[in-house]
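Everything on this sheet refers to the single structure shown next.
All protein chains but one are shown at their positions in the complex.
In order of appearance the chains are A, B and C, and numbering begins at 1 in each one.
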Amino acid sequence: MFFMSDNTGPAHPAIMRALTEANSGFAAPYGADDWTAAAVANLRDVLEAPKASVNLVATGTAANSIALAALCPPWATTFCSSVAHIHEDECNAPEFYSGGAKLTLVGDGEKLTPESLRAAIEAEEIRGVHGPQRGPVSITQATEKGTLYSPAEIRAICDVAHGYGLKVHMDGARFANAVVSLGVTPAELTWKAGVDALSFGGTKNGLMGVEAIVMFDPDPDWEVQLRRKRGAHLFSKQRFLGAQMAEYVRDGLWLETARAANALCATLAEGLRAKGAVLDYEPEANIIFARLPRSTHARLQAAGAQYYLWDSALDGGSDDDMLLARFVCDWSLPRTSVEEFLSLL
Amino acid sequence: MFFMSDNTGPAHPAIMRALTEANSGFAAPYGADDWTAAAVANLRDVLEAPKASVNLVATGTAANSIALAALCPPWATTFCSSVAHIHEDECNAPEFYSGGAKLTLVGDGEKLTPESLRAAIEAEEIRGVHGPQRGPVSITQATEKGTLYSPAEIRAICDVAHGYGLKVHMDGARFANAVVSLGVTPAELTWKAGVDALSFGGTKNGLMGVEAIVMFDPDPDWEVQLRRKRGAHLFSKQRFLGAQMAEYVRDGLWLETARAANALCATLAEGLRAKGAVLDYEPEANIIFARLPRSTHARLQAAGAQYYLWDSALDGGSDDDMLLARFVCDWSLPRTSVEEFLSLL
Amino acid sequence: MFFMSDNTGPAHPAIMRALTEANSGFAAPYGADDWTAAAVANLRDVLEAPKASVNLVATGTAANSIALAALCPPWATTFCSSVAHIHEDECNAPEFYSGGAKLTLVGDGEKLTPESLRAAIEAEEIRGVHGPQRGPVSITQATEKGTLYSPAEIRAICDVAHGYGLKVHMDGARFANAVVSLGVTPAELTWKAGVDALSFGGTKNGLMGVEAIVMFDPDPDWEVQLRRKRGAHLFSKQRFLGAQMAEYVRDGLWLETARAANALCATLAEGLRAKGAVLDYEPEANIIFARLPRSTHARLQAAGAQYYLWDSALDGGSDDDMLLARFVCDWSLPRTSVEEFLSLL
Partner (left out) sequence: MFFMSDNTGPAHPAIMRALTEANSGFAAPYGADDWTAAAVANLRDVLEAPKASVNLVATGTAANSIALAALCPPWATTFCSSVAHIHEDECNAPEFYSGGAKLTLVGDGEKLTPESLRAAIEAEEIRGVHGPQRGPVSITQATEKGTLYSPAEIRAICDVAHGYGLKVHMDGARFANAVVSLGVTPAELTWKAGVDALSFGGTKNGLMGVEAIVMFDPDPDWEVQLRRKRGAHLFSKQRFLGAQMAEYVRDGLWLETARAANALCATLAEGLRAKGAVLDYEPEANIIFARLPRSTHARLQAAGAQYYLWDSALDGGSDDDMLLARFVCDWSLPRTSVEEFLSLL
């Protein structure tokens, strides 16, 4: 009954096999190996983007920070949600990598809308050289709240951004969950809808720690490589990143694990609602924000269920207080865990 | 016959086994897992430093840059060799992580001496607020030239540095090769000789990509953790770093692989000399700088030997020109490779 | 009828005289001159802070950025108002100088309160190493809205900040206006109320371009000096900054000019209200935010009145729309300007 996060599960067995196979003899260092080449080729195939710049790193924060730094000069600001990972969970890494650019928080704490984005953009750069300059827009797909941007929503946001000459970055730490949930192609969710740069996640969906920085316009490829190296994120033995990513997207494994996670989440959401839980958002990926009485939380956690109480604490208050909790389903979570949890509930 | 570098070999089979064993079920993220705890404990044991701050990262450049940033304010300068990896091969990562500190190049292109260090330190900070301020000293063990600092040499350097109130960092990307070659304890090569911070390498000696930032005075531990996170080097699934490092230092594997590499190098050096090669330095670890006639290089490389010509090119010039080449022996290099190479020679 | 800003007026004649007197013969460079010594001594007297660290710079942005950088590590965040100059008008200079620290916006767009500050502090650093760490608090006195923090309000804010171990910085670009309006001593508005660092302004109140970075605990003095030099803000001919600041605070000139500005502003505010203008804030210093009908603005500006329409434009809309405008009274503004403006109105 482990619902803490999807950053805590194992790597998929097929990934371990791929690593073991790659672990033989010498291989050219720093990404000049065959596995990295396969990863890049496979990812371009999956994205229908044969010329995209693709560079591997080991953490999502690295992917986000390097991608954004290539799009945002230090005197500008990146527009993002107030709950964006880049704002809340990266210890100022985007500010570090950009050399001191700002983040401007947009919207109501979940998704950006064309309206909230336009308002935020309009509010910046009315002060000439004095204020921060307008920089890129960053959206998260799936969002930190477990919801999704439809292709039409992405297109609308990209249209606003591009109308101001601004680029759009997508933090795709849970991109796979979005793809399988929406039933559209990766291309439809990204460049076909106007997205310029993608942090393509793997770590939360079956890899040990591999993400790809994808720039659909490959012009900044060399700059991305330099920023990666200067950030100390270029692996000498990069075959071990390449082998994971190549296998992950070669034949649909990445969609299979995401499907598993989403299905577990759907079952969990249905069960929670059946037992009276109130959900803050309609779950569309593998994350649920649900409110349950304090006493119920106490009982569940005492029985071994592991998840975060969100902005609240178990102790104190009345038994009937509805406390918000976050439940995340990792692809590897046994179905029996969900069943056990629901029967407890 | 692959002598390009020791950053191109596979992980040791025992490391793959450790990874596979670790790859089961959920584990607390961001280093709160059992494998990381074991890695830290084992490394403290090996270093006889039960209170040392130990933090894992995936690249040597990250280890060096983060360690130095914790020791060097942005208005200071780090004293290092002109051939130091931190100067030549990290694309300004130390400057990036420190926020713009300098490197001051010391010595003749191999090791620092107390004299060259003292002269360099004396030459800085004679200008009050105007010049860069004196910062830490960084030495490389084994050096980029395949040579070693004895404990006495380290002590002498540390004495000079400490006399000015400066800390000493050791880039130990090939620390294992030094330990087995010198036949002293890791403690004798580090804190017992005055070293304050160590980049403890694993990647060049049998790991996929794991290094440890060791601060013998643990005071800056939290700052190191923050710098690591902000640099995007904190892994969510850190158990996969921890499992490697724990196994690596648990029971002498790290010394075994280093011994293998050094032994191959000794055989290679002996053979090269027997065939008339001139060696620039007395090889003490797993790197050789040897001069051979251009025609010999041409013949060897045509036969499949892979190594770097150093500061020179195969084409042009006379057949008799003595061209410098670098040979590095990875722990995994088959002895038959060395034999084949020497028989070719 | 010039009400654009107080950054557009001349230097006070006494300042020009002081400059002319200082402009004779040689003087030790980089602040080792007599005028700088006098400025430091006079400012310490005025602040009743005989040991304070005092360093001169030429711009308010430099004073704020350097002071905050000395208080805020790059992985932290500074708590400030959403209308703070450091957020809106410094083109990311605080982020640049701190090496990428954040600003966290607090409150409703005017002053911080103990409650809004506490809520903002509580919301940060609940994520361990992942989120930005809590950094200093920065308040502006007088605020960008022309209002003031009383000593009791400052004390309450400092108590909250200090309760979390955080320092308090005051952006005192218009500190003089606050002192004369509140009728308290500079010490009562700063260190006696808990303020740790002060940007003591001069440029908006009769100087050409001189501000002082004051640290009431002088410990970081050398760091401030290094940050100033590294930021290229140390003047070789610093006597010309020193002479201005020494004269400014020697004998009350700074209070005299501020009194003049505040008095003009009070007359203007009274007149505006008498004519039906709606004021957003009770004017307490030398800035007014007033709403007048669009048609009135059009008439005033056509007649030569110069001021900013705030977040609105003259064109379009109905004549009766009440448009917000900002009026700033420089110390040098002729009283006849105000009278002419009010008679026009």
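Keep this in mind: a contact is a pair of C-beta atoms (placed from the backbone, for glycine too) under 8 Å apart; a residue touches a chain by one contact, two chains touch by 3 or more.
None of the values given here were measured: they were computed from a predicted structure.
Trainee: Indicate each shown chain that the hidden chain touches within the full complex.
Mentor: Those shown chains that the absent chain touches are A, B, C.
Trainee: Sort through A:225, A:244, A:296 or A:332 and give me the one touching the missing partner chain.
Mentor: Considering the complete complex, A:225 is the one touching the chain left out.
Trainee: Using the definition of touch stated at the top, determine which of C:35, C:200 or C:235 touches the missing chain.
Mentor: C:235
Trainee: Among B:14, B:37, B:129 or B:298, which one is in touch with the chain left out?
Mentor: If we include the chain that is not displayed, B:129 is the one touching it.
Trainee: With the missing chain put back, one of C:28, C:119, C:274 or C:303 would touch it. Which one?
Mentor: Only one of C:28, C:119, C:274 or C:303 touches the chain omitted from view, namely C:28.
Trainee: If the hidden chain were put back, which residues of chain C would touch it?
Mentor: So the residues of chain C touching the unseen chain are 2, 4-5, 7-11, 16, 19-20, 23-30, 57-62, 65, 90-93, 96-97, 203-204, 208-209, 226, 229-237, 240, 330, 332.
Trainee: Mind listing the chain B residues that contact the chain we can't see here?
Mentor: 74-77, 88-92, 95-96, 98-103, 127, 129-133
Trainee: Please output the residues of chain A touching the missing chain, sorted low to high.
Mentor: Touching the missing chain: residues 30, 73-75, 99-100, 129-130, 133, 225-227, 229-230, 234.
Note that only the chains that are shown with their structure count from here on.
Trainee: Please compute the angle of the rotation superposing chain B on chain C (C-alpha atoms), rounded to a multiple of 5 degrees.
Mentor: 180
Trainee: For copies chain A and chain B, work out whether under half or over half of the interface numbers are shared, and give different or same accordingly.
Mentor: same
Trainee: Which one chain sits nearest the middle, judging by mean Cα positions?
Mentor: Central chain is A.
Trainee: Measure off the straight-line distance from the CA centroid of chain A to the CA centroid of chain C, and report it in whole Å.
Mentor: 41
Trainee: Could you tell me the distance, in whole angstrom, between the mean C-alpha positions of chain B and chain C?
Mentor: Chain centres of chain B and chain C, defined by C-alpha means, are spaced 51 Å apart.
Trainee: Can you work out the whole-Å distance between the CA centroids of chain A and chain B?
Mentor: 34
Trainee: Among the residues of chain C, pick out those that touch two or more other chains and give their numbers.
Mentor: Expected reply: 74-75, 99-100, 129-130, 133.
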